[in-house]
Every structure is written in structure tokens, then in C-alpha cells.
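Written below as C-alpha cells is the structure these notes are about.
Complex shown without one protein chain; remaining protein chains in place.
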Amino acid sequence: MHFSRRLGVLAIASTLIAGNFISTPGLALGDAPGVTSTQILIGGTHPFSGPAAAYGTISQGIQAYFAYVNDNGGVNGRKIVYKDVDDGYNPAQTVQLVKQLAEQDQVFAFFNTLGTAPNVAVQPYLNQNKIPQLFIATGATQFGLEGTKYPYTLLFNPDYQSEAQIFGKDLVAHNKNAKVAIIYQNDDFGQDYVTGFQRAIKGKGPTVVKTASYEVTDADVGSQMQALKASGADTLLIAATPKFAVQSMVIKAKLGWNPVTYLTDVSAAQFLMQAATKAGGAGATNGIITAEYVLDPTNPGMAGAPGMKLYRQILSKYGGKADPNNAFVIYGMAAAYTMVDALKHAGKNPTRDSLMNAALHLNEKNPFFIDGVTLSTSPTDRFPIRQEQLGKYVNGLFVPYGFVIDARK
Amino acid sequence: MTPQARRLVPLIVAVVLFAVLPFVIPSFLTFQFAFAGAYTCAILGLTVLTGTNGQISLGQGAFMAAGGYTLAILAHSAGWPPELAIPLAAIVSFVLGGIVGVVALRLTGAYLALATFALAVSVSPLIKRFGWITGGAQGVTLPFSRDSRVLYAESWGIAALLLLITWFMLRGRIGRSLRALRDNEIAAASFGINPVPYKTFAFALSAAYAGIAGALVATATAYVSPDTFGLQLSLTLIIGVVIGGLDSLWGAVIGGLVVEFLPLAAQSINVAATSLIYGIALILVMILIPGGIAGALRTLSRR
Partner (left out) sequence: MLISELAEQVVSGLATGSIIASMALALVLIYRSINVINFAQGEMAMFSTFIAYTLIDRGVPIWISFALTVLIAFVGGVAIERTVIRPIERASPLTIVIVSLGLLISINGLAGWIWGYDVHAFPSPFPQTTLRLGGVVLSAQDIGVIVTCLGMLAVLWFFFGRTRLGLAMRAAALYPTESRVLGIRVGWMLALGWGLAAVVGAIAGVMIAPIVFLEPNMMQGLVVYAFAAAVLGGIDSPVGAVVGGLILGVALNLMGTYVSFIGTDLRLPAAFLIIVLVLVVRPSGFFGKQSVTRV
């Protein structure tokens, strides 16, 4: 009989599906799910597909570092297993995946979940269930200010406003009458930058005379740059992601405009600067000021740093397909170092609370950071990284310029 | 058993399964099923608009955004609980859909696809531009949370209701007229079927369903942002209705389940696998089994 065959298929299929999951426990209320005598299971979400997929390469750096640590005794004798899944930068996906990781896989904690919107979406759930949401991959300032409301959430990146403030301080120190133009990405990253910068220069002399935003879907920023040049500004702040930052530098040179230029560190990798120089000439990049905290694999001036050597060693053995020149990869490794640091300090029998406690009492010298930049946290200071080293692009290379500036001061 | 009764059996089995499911599967899976229910509502809109009435809309995600943001703004600024806001989201989307539908009267086939494609792409910049209402790039956090089972019940309860409404509507004159207009608009018009009200209504209804779906997604996520309703979503919904089966109510349900669970399953193969599978499936389905999975099942069951 035809319909009963269909019925049978339906019945079998649903039993199989349901049966797969019936035995899985729900949300464990214990303090150390995901921790066994041999391993610690942590979860994460990154965009591996969709428009933001370039950020997915961060995961390669993380996995390489964990593999290295595991091969060298692990953390207090346990291996770290990092289950990193694709949310496509869609918060609706992120909430589902985080729930699944927490309730089915029973992860101990979440590490380096990426993106402002995705992190905001999962923050209430994770905090309600007292699951650590650590070292998130975003610089949105709000995450550092909500410690009372969301005690289980912790930033990693220097927040955008702090970085913008670092630039602002430098500008105030050098040109009190500066007229500033800003090109920024029209999202929380760019908008945070503008806010931070304006806060730093408020009442101190320099003024913002024009801002222009662009969408990630724009093909180029030619008209924005032309509008900014027309404003007569003598200083330019580029709060843009790599390809748009390079375009901004190139177009600036082509327009014959030579303002003092501050460039966000997201886009300051050497290979990007070289691409800009190639397309726009030396004028595109000479004199540009950026602030960095992580070592740049494409900067020959940093090749001798012990951290850089370690990075390359680890990648050559555990890196797989990872491209050593991809700044996201070393960023991932730096974040992974901090995670391991926190896990170590969580003790021989870590619990979620002991992990949180460790994470909130870090005072770390991260080998993948630029000399002088430290990472420190406390229950009242949830901005782990607030220092950056200013660098100026001179003769084809970023050279240290001034001291490491601390946005706290 | 009579033929009519025979056709009821799969339906009864499905209803029983769906009713029992949340009590046997773990909470996170119930949560995922809730999203599947929401997508089913949106795809059902396309079943009516594209399947039954032949108007290709690549902008269904835009109407989901309208519904989702309506609910989010009402919940965030005025404290409305989602259950109250969903009907309003439906109304707002219905109106917007009607407006687009009127414009769409002048567009056919690939041109309509083009225009709705551009609509889908425009949603994110528009949301960000009107940030003082929509929260801009930061998104809007909703001040409530709901248990997974409640979300499941709401999503599938509403989906069931919409399926029932649609079934009723399509088996009568409306369905016949929509199909007639799809198959040959000029002939249908010469038989006295005025395309204007029917086609506009199809668009508005489809948008309303999408608005409800968007509201359900917003409720389940408890957050909306421009990233929630991008172009990917609109393409995914078309994929769902085609693979599930155009012009088939079962197809909408199958489509909703496919678009929710296929990406989750494909992740273990390779993250780019989802796109590849979707794309190839679309091509194969259209060439080999234009009726989608529902159509294939129907054919199989007749043998």
C-alpha cells in the first residue's frame, strides 16, 4: 500500500532523529561540564561563510596554538578541545549554535565568539546560565562596561573607543588646531571609533570637520574620499577594514591630498601598506600613523621578535592550511594564549567560576604582543588591552613612534 | 479506506509527531525547530506568491525584516509582549507587501526577480540609516525571554494556522484564480479574472506571512540587527520553497525543515559545503524534479 509505505518511512525517520537526541542531557547545572580528567571542551562561533567569512581564518591561529599546547602537556594535564562552528555572522544562527554547544556538547566555556551582534544576541543566555563568554572577538566598547549586568562576558580586543582615544591623544599632543576628517565603516566598529575619537579631542582643540561613511557592500570609497578632501581638513582618520582602508590611502594620494593620517590597526598589516604603496605611490602611505598591539607577520622589523619566531614554529608544525602572513591568524594565536593563561590559573580542578575568577585577575605578558603592551584584567576593569604602540610608516615600514600609550590615562 | 481518508493519514501522523516532539527531544533542538517553524511561515508566503501565483520574489527577507523590527521596536520601546506584537507585525508587512505588490503589477518574470533582489539588498542600509528608530548597526535587544517549548508552540501553532488558512483559501476561487493568472495571465483576464486585486493580494499576503516569520525569529533570538535579515536570508527562502516544492503546502513545511537543518548538518562536511549543496540542489531540482521534494513524494506515492 502506497500511503503506508510513506507512513513507514516517516515513522522510521522521525524515530531515528528523535532517538539520536533523547538520551542527551539538558543544560548541566554543575560547575564543570566539559571538563574530564583528560580534556577540556570549549566552544566558539566564527563566520566561516557569508560576507564576513574572512574573519573565519582567526580560528586557524587558535586551533594551531591549542594543538601546540596539547602536545606540550596541555593545561594541568588536560588537552583543550575547541569546537568552533559557523554562524555566518547571523545572530539568529549564533543563538541556536551556542545553545546547542552548551546543552548538547556541554562545553565548559565559550571562547572568542566573533562579532558584536552575535555576541549581544547570546550574552543574556550565557550570563543567565553562568557560562563564561570569554575573550570575545570584537572591540565594541559596551562589552567592557556591563560587568554588573553581564559578569560572565569579557572582551579581548582593545575596544575601538580606546584605540580612537589613543589617536586623539596623540593628535592633541601634536596639533591643537587640527581639522579632522573621518572615513568610517557604517557599523558598530566605525561608529564606536568616531565616538571615541570625538571624546578624546573634545574641548582640547582639534575639531572634526567632516565624516563620511561607507557600507561593506560598497565597491569603493572614491566619492567619500573626495568629499573629505573638499572639506579642507588637514588630518584624516581612517576607521576602515582592510580593503577600504587601502582604497582610502590610494585615493588620498591620487587626489594629491596629504593630511596627517591615522589608520586603525585592523588595516595596518604590512602587506596592506605595500599594496597601497604599489597602487598609490609612496605618498599614499608615508607618514601614516597607526597603533598596534599584536605583532605583524609581514613586518620585517618584527621578524626577530621571540614571539614571531614562536608563531612561525607553531604554524609550521600545527598550522595546516593557515597562511602565516594573515594577521587574523596571529591574532587568533594571541587570543588563544590568553585563554590558556586563564585556564591554567583556573586551577587543577577548574570550575566555571574559577575560570571566570582567573580571567578577571590576569596580568599577562603575551608573547604575540608588541613589546610594552600588556594584558591585565580585574573585576572592576574589563578592558584587558588598553595600550597600544604607535607606529609611523617611514621608508616602507612601521617604526615605533612615541611610547606605548595607555588609554586608561 | 477511502482515498480521502488515505490522504489524511500522513497529515495526522505529522500533527501527532509535531505535537509530541518537544517532549522527547532536548531543549536546544526544540529551539531549532522553533526557527524551522518560523521559516515555514515565510516559505508558505512564497508558496502562495511564487508557487501558486507565479510571481518571483527574491525579497521575502525584506518583509521578514519589517515584521521582525516592528515587533522589536514595540517590545523595546513600548514593552509589548511578542504575542501581541506579532499580529501588528503581520499588518505592517501586509501593508508594505501591498504597496510593493502594486508596483510589481508592472513587472514580470525576471524583472520582478531583479527588483525584489535589489529590495533585499537595500534592507540593511535602510535599517542602519534610520538608526534612531531601528537601533542601527547595534541592533535591538528584546527585554524578554521565552522557553524553547513555548517558542516551538508559538512557531508551529502559527504555522499550522497559516497552513490551514492557506489551504482553505487556495482550494476555492482564490486559488483557481491565482493559478490561472500564473499559467496565462492574458487568458485569465479575458475570462474575467482581474489580475490587479489578486496579484496585489498575493503579494500582501505573502509579505504578511513573512512579517509573522520575522516576528517569530525576533522573538526566538530576543534580538534583531541588520545582519539577521540580509540577502542570504531571501535567497535561502527561495531555496526552501523550490526544494520543498512550489505550490505545495507540504513543500512549505519540508522547505522550512530543510533550510533550518541542512546548514547545521553540512557544517561537519565543510563550511562552504552548504552553499555548494544548496546551489547544486536548486539546479538539479529545477531540471529533474520541478515539483521539489513534495512533488517527488507525491509522484512516488501514486505509483
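For clarity, chains are labelled A and B in written order, and residue numbers in each chain start from 1.
Rule of thumb we're sticking to: a contact is a pair of C-beta atoms (placed from the backbone, for glycine too) under 8 Å apart; a residue touches a chain by one contact, two chains touch by 3 or more.
These figures come from a predicted structure and were not determined experimentally.
If you put the hidden chain back, the residue from B:Leu119, B:Val140 or B:Val259 that touches it is B:Leu119. Summary of contacts with the chain left out: across B:Ile43, B:Ala188, B:Leu235 or B:Val258, the touching residue is B:Leu235. Within the whole complex, the absent chain has one touching residue among B:Leu21, B:Ile56 or B:Ala220, and that is B:Ile56. The residue from B:Val13, B:Ile91, B:Ile193 or B:Ala273 that touches the chain not shown here is B:Ala273.
If you put the missing chain back, the residues of subunit B touching it would be 50, 54, 56, 58, 103, 106-111, 113-115, 117-119, 121-122, 125-126, 128-129, 186, 231, 235, 238-239, 242, 246, 270-283, 286-287, 290.
Interface residues of subunit A facing the missing partner chain: 48-51, 53-54, 56-57, 186, 212-224, 226-227, 229-230, 242-243, 246-247, 251, 254-256, 271-272, 275, 278-281, 321, 323, 326.
Heads up, the rule we're going with is that only the chains that are shown with their structure count from here on.
For the pair subunit A and subunit B, the distance between mean C-alpha positions equals 35 Å.
Across the interface of their complex, subunit B is touched by residues 2-7, 10-11, 14, 18, 21-22, 24-27, 48-51, 56, 85-86, 88-93, 95-97, 99-100, 102-104, 115-117, 120-121, 124-125, 128, 186-188, 191, 215, 217 of subunit A.
Within the complex formed with subunit A, the residues of subunit B that make contact are 6-7, 9-10, 13-14, 17, 21, 24-29, 31-32, 35, 121, 124-125, 128, 136-139, 141, 145, 217, 220-225, 227-228, 230, 232-233, 263-264, 267, 271-272, 274-275, 297, 300-303.
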